[in-house]
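I am attaching a structure below and will ask some questions about it afterwards.
With one protein chain held back, the other chains of the complex are shown just where they sit.
Now for subunit A:
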Amino acid sequence: MNVLVFLVPVSLFLGAGGLAAFVWTVRHAQYEDLEGDAARILLSEEED
C-alpha cells in the first residue's frame, strides 16, 4: 500500500492541473463564442 504515498499526490496534482487549465480558458474568454470559434478553424487567412 506504500505506493499510495506517490499515487495520491500524483492524482491530485494532475487533477489540479486540469482545473487550473480550465480556469485559465474561462478567464481568456474561450467560452464566449463557441459557434464562432468552431467555424474559425476553417478560415485560412487568419491575420493574427
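One rule holds for everything that comes next: a residue touches a chain if its C-beta (ideal position, glycine included) is under 8 Å from a C-beta of that chain, and two chains touch if they have at least 3 such contacts; residues count from 1.
Heads up, the rule we're going with is that contacts and distances are computed from a predicted model.
Asks: Considering the UniProt annotation of the chain absent from this complex, which name among "Tripartite tricarboxylate transporter permease", "Cu2+-exporting ATPase", "Electron transfer flavoprotein subunit alpha/FixB family protein" or "STAS domain-containing protein" applies?
Replies: "Cu2+-exporting ATPase"
Asks: Give me the subunit A residues in contact with the hidden chain, please.
Replies: Interface residues of subunit A facing the absent chain: 1, 4, 8, 11-12, 15-16, 18-20, 22-23, 26-29, 31-36, 39-43, 45, 47.
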